[in-house]
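The complex appears here without one of its protein chains, the remainder shown in place.
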């Protein structure tokens, strides 16, 4: 789908897509921490697709379930109980990621 | 001001205030990382008072200017240019925190 | 699904879940009124799952269709026409709750 | 200020202003309950001016401090700790309203 | 579905529905521009149904793909990368509208 968007050759959109790679790259803050920041920001803004994306990255980076739940708890506290339906889907998806990993071993 | 709120003895509010301390305490994630998460979440939700609070905590925890700016950049990318006025005030406040520290040496 | 979240034994999340029960319990304000408040807050924040939850509680508490529509109208006025897609799904769900009740008689 | 807006004779804005009066009028739900709904909705959407407006109406309608705090607690739970700075200003303003009333007796 | 809502005869909701027609009608600003405004506002508020609605109207009004992408780029810049999942669905839907038109020729 990104290909379709990039194919349109809209400079502003193309650059925003590039920035996404830049912003989460290893820098003065390590990329694992940045993904936790991305995850929490996505949860408080209540975007399921964005939560999934950053949760995948957190899982890849080796974040433990206990750590992920601490990110979840901060986001739910800051964002309020309105975040809970997204939390439920996030917990579900993290379990799925764990299962996929087990099946690949 | 918190005293006034707690004095009212509303159990739900009291517990939310307590949770705030719990959620950001050292745990499976260190508290410095948690404050960065709190800072980014506050920025994307565009709450100046909350940004100031977590920026103060980040400063205390020894986060460098380069690191703080990386948190700022993630939050501004995720939250969009609507975050920029809050970013300006945050940059201003971080400078103020630096100056206070210098004056105290 | 809540069981999975609670099983993880994250203190902050567990307490937020408990608070939910506390906040909507009969108190200085009756629980029927509290559910109307929960319904309107969920609508202006545009969370379908939360709207469904509180709409179910309002229905159980005996709120009439006319009353529910007055809550809907306040939420749509405050939250704007961006709320309308959620309003549509809410009206649909309330009708479903009415039908379920009729079938159970 | 409303006069200036209404003077412009923009039909849509004029009608939105009129709707505000209609939506909160005594109906199938009493206006006191409606003001509590307006207060909570304003808090979760984090609009200080709107909170003040509905808090004034709640105070006029004779809502007690205990009742107002229950509305506050639901709004803070649903909307999250990001609501707390607005809660502080709301508590302050409710106290002010109480003092004004005492001085007028 | 609108019929069900209007059938309920809630004056506030009925008027909000009417205002929708009024606000986007040809006026001091032409209706094509108004639909672009409606599209961008729907995107920054991240409402897929509203985006689809205004995108359909923009397509009807003859907005080109290049123009629609410029509206998308402004909305994504202002609203941030959190808008991207909605952008993807919007691009998909605009393509669908184009295909429907071709098939009808």
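By written order: A, B, C, D and E. Residues from 1 in each chain.
In the analysis below, contacts are C-beta pairs under 8 Å (C-beta built on N, C-alpha and C of every residue); 3 or more make two chains touch, one makes a residue touch a chain.
This is a predicted model, so every value here is computed, not measured.
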Quiz item: Which shown chains does the chain we cannot see touch?
Solution: A, B, C, D, E
Quiz item: Which subunit C residues would touch the chain omitted from the figure, given the whole complex?
Solution: 44, 76-83
Quiz item: What residue numbers in subunit B mark contact with the hidden partner chain?
Solution: 46, 65-66, 69-70, 72-74, 76-77, 81-82, 84-85, 87-88, 91-92, 95
Quiz item: What is the set of subunit A residues that contact the non-displayed chain in the whole complex?
Solution: 11-12, 15-16, 19, 22-23
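The definition used in the following text is that only the chains that are shown with their structure count from here on.
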Quiz item: Touching subunit B and subunit E alike: which chains?
Solution: A, C, D
Practice problem: Please state, in steps, how far subunit D lies from subunit A along the shortest route of touching chains. | Solution: 1
Practice problem: Fit subunit B to subunit D on CA atoms, both being copies of the same sequence, and give the resulting rotation angle in degrees, nearest 5. | Solution: 120
Exercise. Quick one: report the Å distance separating subunit C from subunit D, using the average Cα coordinate of each chain.
Key: 20
Quiz item: So what's the Cα centroid distance for subunit C and subunit E, whole Å?
Solution: 28
Quiz item: What are the residues of subunit C that contact at least two other chains?
Solution: 11-12, 16, 19-20, 23, 41-42, 45, 50, 66, 69-70, 73-74, 77
Exercise. Determine the shape of the graph in which chains are vertices and touching pairs are edges (line, ring, star, complete, other).
Key: complete
